[in-house]
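Have a look at this one.
Every protein chain except one is present and positioned as in the full complex.
== chain A ==
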Amino acid sequence: MDVQTHSGNVVMNTATMAYRNLLKTVHNPDRFMDVIIQPILFMMMFGYLFGGAIAGNVQAYLPTIVPGILAQTMLSAASGSGSQLREDLDSGIFDRFKSLPMAHIAPLAGQLFADSLRLVIAAITSLTTGFLMGWRPAAGFGWVLVCGLLAIFTGWALSWVFALLGLLAKQATTVQSFSLITMLVLSFVSNAFVPLKSLSKPLRVLAELNPVTYVITAIRQILATGGWTRESLLVLVAGVIIVLVFAPLAVWAYDRN
């Protein structure tokens, strides 16, 4: 054996896997279409259709809907990780990954790091669409950036949950339909589009328990006050906990496959 090899380390393996996933995306830019079209479409549809009814006019509705669509888009982009992983598993390429002397978390982490590019694009699209529709948050650009990053991190943390789902499910279509339903329920039964006080009591309790509500509230508070709040810290900590719990679970499910 005259090829020099060294036992790969986790960071390098993950970087290579992330590079692989990025290359796949570069060769197939249409993988980004969903995270670009969806926020534009939803922002315009909801803004122009319901803006008048809910907030009096479109302009007044934007501070409500922009964080709402941002959170919804993150959730939707994160849910894509599961079906992508499932497709890879079904294609047989993961057999090769598994037979390689590399860290078992690398294929998963690589996928999720590459997926964070989807999240970044989705966040930029959401915020830009809002801006073009006349949204001008008082807190200024710096805090908008903070909100964007917080949303991206939350989405990334959630993508581990969907990754676990993808690894446990039998088929990619199961993952897709389950992800879609989760995304719809979580984003609509929340404060994303309507004020909570307009909801009936039972629905309101559900919406208040919904983690998406917390994320949206945190973002709105940052944008309204121009400062870091207790709510945003809570979201950040929750995100870290989700990663700490679901990343090992995903590796376990991967090994089990």
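The criterion applied here is as follows: a contact is a pair of C-beta atoms (placed from the backbone, for glycine too) under 8 Å apart; a residue touches a chain by one contact, two chains touch by 3 or more; residues count from 1.
Please note the rule applied: contacts and distances are computed from a predicted model.
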**Fill in**
Complex minus one chain; that chain's UniProt name from "NADH-quinone oxidoreductase subunit C", "Carbohydrate ABC transporter membrane protein 1 (CUT1 family)", "Predicted Zn-dependent peptidase" or "ATP-binding cassette domain-containing protein" is "ATP-binding cassette domain-containing protein"
**Request:** Give the residue, chosen from A:V11, A:M33, A:L100 or A:L132, that touches the chain omitted from the document.
**Result:** A:L100
**Fill in**
Answer key for A:H27, A:K170, A:K201 or A:R230 versus the chain not shown reads A:H27
**Fill in**
Residue positions on chain A contacting the omitted chain are 1-8, 12-13, 16-17, 19-20, 23-24, 27-28, 91-93, 95-102, 106
